[in-house]
Structures are given as structure tokens and as C-alpha cells.
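Complex shown without one protein chain; remaining protein chains in place.
The block that comes next holds chain A.
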């Protein structure tokens, strides 16, 4: 925990995201964007750690994030994603979807595209709760139960799935280029195929007898059929969308709403979750139980997670350690990544060895030496 750097920013942070680094460069990520919520004036801000794009691992104290630029955002920022290195898309509580452009020469932000009231009720605004980008396509979901397909360079709306959900859709992720997965406040996962006309999901997954609202979803970076979800009860669920309609494993993680879950983009044995209970967890799964995978030492092993439900049959073929669901053999280790913290951690993002998270305590935490 020594390498954690905290900065108080005088605004409650709802989202933090690293700017993607081009695969050609060997640089660590050094620019990130944040969105705020519940302030009188909300903002989208761009921050930089390290100078001239080169972060120096030696000076831990030099890593204090510096504000590069900010832009007023109408309504709470409920979701924020980088479309590419220059463009950021936000979801607003007013129902608007905004695309910002970050001009890196002048260090300014401007609005490149605004889809006002993309999500709406018949006579009121409906918050847009989540979005996912797969350049140039953007898919947004909202409290109005709609799924909307946008294209970055297109002012209009490409496709709307009306009444996709009778409850609120909280998050969305791409499974394939034409397929998205949504989670709702009724504890269901729904698969949507944009190739199909009509407003019916191609598949519904849910835990029988469990209607715990789900708040976040992330797809395994390599295995497109594996997704992780988290919800109101703070449990971590792993699903295989090809098999059955029940989760493969579920693990106790947090004592309150899990707001985000992310697989590490390149080292998929690592997963990160953050929660309303003020904690940020690093999950590490080893694919081979005979190898003690934690030789680095010096880390504070907080709690072994317990597996609540044994996995279904036929997982042996899968190589992912996540699906074994058997932590009793030391497959899974969780580490608390923040010092004791009382207010909600709303967002986390990890890229390479760099982690950034934002809290309701109006602080941004940065760790540039995540052991992955």
C-alpha cells in the first residue's frame, strides 16, 4: 500500500478511466479521465501523472496527478469511456450522451457530438446509466430500459431497442462486434444481437430465486464467453454465456453494492472490484494449483474468498482459473488495495501496472506498481 498516491479533488468522482496506450508504445499509461457526480456543477477532467508521457518509476512522490483540462458536464457523469486516444464518451443523468474531444496540443476539451435526451421518459429525463464503446460504435443503456446504438460520426441514433428491459439497465458490455450483454436491476443478464430485428433478447441468464440487482459487468478479455458481474449484495459472479443460464461461480466480495468489476486487460488472472463499502479488491486466480503463485510477498492478504456455489459440470475444458470456483485449494486470493476507507469507491480502472480509482470521499487514488 506504500505506492498508493491519494489526491483530494473537491468533487465526488463517479468514473475514472485510463486513456488507452497504443500497442506499439511501451509506455505505461499516464493520462486518465475522471467524471464527477452529485456536485452542483459536474465536470469531465483529464489528468496526467508523470511528465512528457514518461512516468518514472523511481519518484513515487512525483506521481501526484496534475489537472490538464476540464469541461462542465450537464448532470452526473454516470459512465465514461475512451472511444479512442482522443475521444471520450460520457453518459449523463440527464439522459444525454456526449462525446468529448481531448486536444492534446492545446490541452483543451471540446464537445464533439451531443446526443441530447438519448434516453428519456415520455415527459421527463431518464438517466443514461452505462455505455460501451467499440469504435466507431457506441451502445448506451438507461433507466428507461432502452438500448441505443450510436455511431461516433453520426448525429442520429442508429438503432433503438425499445422496452429492452422493464427494470433499469445498469451496465452493458460488448461480447462480439454485434452482440452486447446487459445487466439489470432485476438480477438478469440479457444477450442482444444487433443482427436480429425485433426487441427480444437472444438469451436471458439469471440466478433462480435471486433478484439481486446487478450493477456492473465485464467480459473476459480473451474468452468472450466468460463475463463477471457484481451487484447490490457485493457478490462477484462469473458466468459462461454458452452454458446454461446460471452462474458458474459466485464469491463473497464486498459488504455493499459492487459498482465496478474489471478483468486486467492483459493479465487475465487478475480482476479488480470496487464497492460502496469503501473497499477496492484485487483478485488473483492461479490456473495451476500446484504452483504457489504468490511469491512476491509483502502483500496483505486480507481474506480468502469463499465459494458459495459449486460450479457446474464440464468446466474442466476451460483454461481460465476463474471458473474453477474452488478457492479452498488456494486458487483465488484477494487483497485489499486501499487503506481503510469509509466512503464508496465508485470506479476503478487498470492498465498495465497502473490503477486509478475515484471515491465519494472526493479523492483519486493512483497505484503505479500493481503486482500483476
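Here is the rule we go by: a contact is a pair of C-beta atoms (placed from the backbone, for glycine too) under 8 Å apart; a residue touches a chain by one contact, two chains touch by 3 or more; residues count from 1.
By our rule, contacts and distances are computed from a predicted model.
Only one chain is not pictured, and the protein name UniProt records for it, out of "NEDD8-activating enzyme E1 catalytic subunit", "Methyltransferase small domain-containing protein", "Nuclear pore complex protein Nup85" or "DNA-directed RNA polymerase III subunit RPC3", is "Nuclear pore complex protein Nup85". Considering A:30, A:240 or A:360, the position touching the chain not shown turns out to be A:360 (whole complex). Across A:129, A:173, A:273 or A:367, the residue that sits in touch with the chain not pictured is A:129. Among A:50, A:145 or A:358, only A:145 touches the chain that is left out of the view.
Across A:12, A:102, A:220 or A:368, the single residue that touches the chain missing here is A:12. Although one chain is not drawn, the whole complex shows that of A:68, A:114, A:175 or A:256 it is A:256 that touches it. Panel shows chain A; residues 8, 10-12, 14, 37-40, 75-76, 78, 93, 121-124, 126-127, 129, 143-145, 163, 165-168, 185-188, 190, 204, 206, 208-209, 211, 213, 232, 256-257, 276, 340-344, 360-363 of it touch the chain omitted from the view.
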